[in-house]
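Here we show just some of the chains, and they stay where they sit in the whole.
By written order: A and B. Residues from 1 in each chain.
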């Protein structure tokens, strides 16, 4: 693999996931960023849009039309859902795609239409797409043309629950996911409720019962368990920029104990570079993974007999988006999975 | 009631609950603060300990020994649990006590010993104490000598659940309380995990399965339901100073619906000055009650059939402590319950 260079484009370079992808990919020894696409900012330098990236010597932002696609091997997608599938459908077929939007995550186009408010314009591509939860779909990702990176919440939830669902250690009809996210999870689009003065010093649930990450979680849990799953998923907006923590309340199957869950998770991730089951007694915290590609998972007994609590935390923009995208890139192109993702969490 | 003056002492005037009590009580037309007790700060002015209260013309901080108790009618207790019951046991019997510590909340002294790590030194007083959840124990509070104000979490939880438990609308063996609190809930004592650099931009659970507010919640729910209750209570520390929000996941009894819960709550609090069931579609947020004595409650259907979600939010230092204490004072002395508590939430 030595010395090979892969030429990459970033679609949606003016959003937070685009920026974090650039932040990480710019230091990847084998990636050459040849096109940064951001329709509304075409002509601007990256430094104008993201002054923290001013030290990088990269081409100015362009529209998709202005790109010489023959000089692109792989495209990272940081576009909003709804826009992503249209743009991606127009890319030459030889270009591999690592998409961070929601547009290729749901295997069933009718589910997409139901939750995302419109027909999917590229159902054929949907069939090819591989769900990019690296630690669970590594083999399929290797040869995929389109990798649909999971949403931030689904990443945290599925890393915690997939091994338990597969091993039938938990009841499937009683999964309650209380999720908390920092504000960057909502992207860079300006909305009143995301203003510092509104979101600061405050906390509230949102999207109760109808958050778009629900079908994605149910799809993957259902596949793992071999049976339909219906979950409670209640996200909350917390006054921080980065970080996501899911507190998951499960009913144990049969005589399963919390210790069994812990063992299953420890086993599942024994070789995982970034998924870390914390030692007994330790408690996961978003601070401990901030800015990194790590996922920390803890398992706790519940006061109510027959139940347990699983806590999972990630940085929503890294493991929950750009970091996992780059990890998938490494898998797809045969690099060490940790390449350019070694950076340790930033604390304090 | 016109023109009567009640002379009040504050035990623990250098803590956050003490300070918030002073903030509110200083403007109460019938209260004269005659003694501010703070052992470690005796001799200092209130302004030295709390510069935000520098405009008040109040006596300097003293030790309990230095107080002329004959000039005191009522004592507000802002001491930590464990210390409170000893100090309060020494007060002249004619002084009424409104305690904000945990020391008089548990009716069973053995439960106290189990959860608070030591024998209760005044079990006789414990028998006299009335649980100070104003909206549910108004009549008993009127004539109580000792009012044990509920903890902040129990206040938010019980206001949401007591009417539902009483009306047998929810299953008692499946109550999951995911609670989030600002940092002031931990008091003014310096601890590393409460530093800005540690708690800022981060979120994590703590005290999983063994938080001291558990027995208090179980006691009151059990009394309301007429049967023992065992809950899941999982608190989280959120990066804000004030505010507490509990997301409560309940299983509905029989054919009960979320709408039935809403109706029960709306009915229960039709005349409550401070408990507000938000209109359908609105979502409670800590920002909306900040600095005020209000509690906002919302009810939501769950994706999982047969379940519902109840969300309750308060300012932990006001309705969760000093505000409710003052509300109890108003009840005890025959004032309008809202006197000196009219202040609206501070947003943004």
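Convention: a residue touches a chain if its C-beta (ideal position, glycine included) is under 8 Å from a C-beta of that chain, and two chains touch if they have at least 3 such contacts.
As the structure is a prediction and not an experimental result, all values here were calculated from the model.
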Complete-assembly copy number [criterion: all chains share one sequence; 2 shown]: 4
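Note that only the chains that are shown with their structure count from here on.
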For subunit A paired with subunit B, centre-to-centre distance based on mean C-alpha positions, whole Å: 39
Residue ranges of subunit B touching subunit A (in the complex, touch as defined): 173-174, 176, 178, 180, 182, 197-198, 200-206, 208-209, 214, 230-234, 236, 238-243, 245, 247, 249, 283-287, 290, 300-305, 307, 309, 311, 313, 348
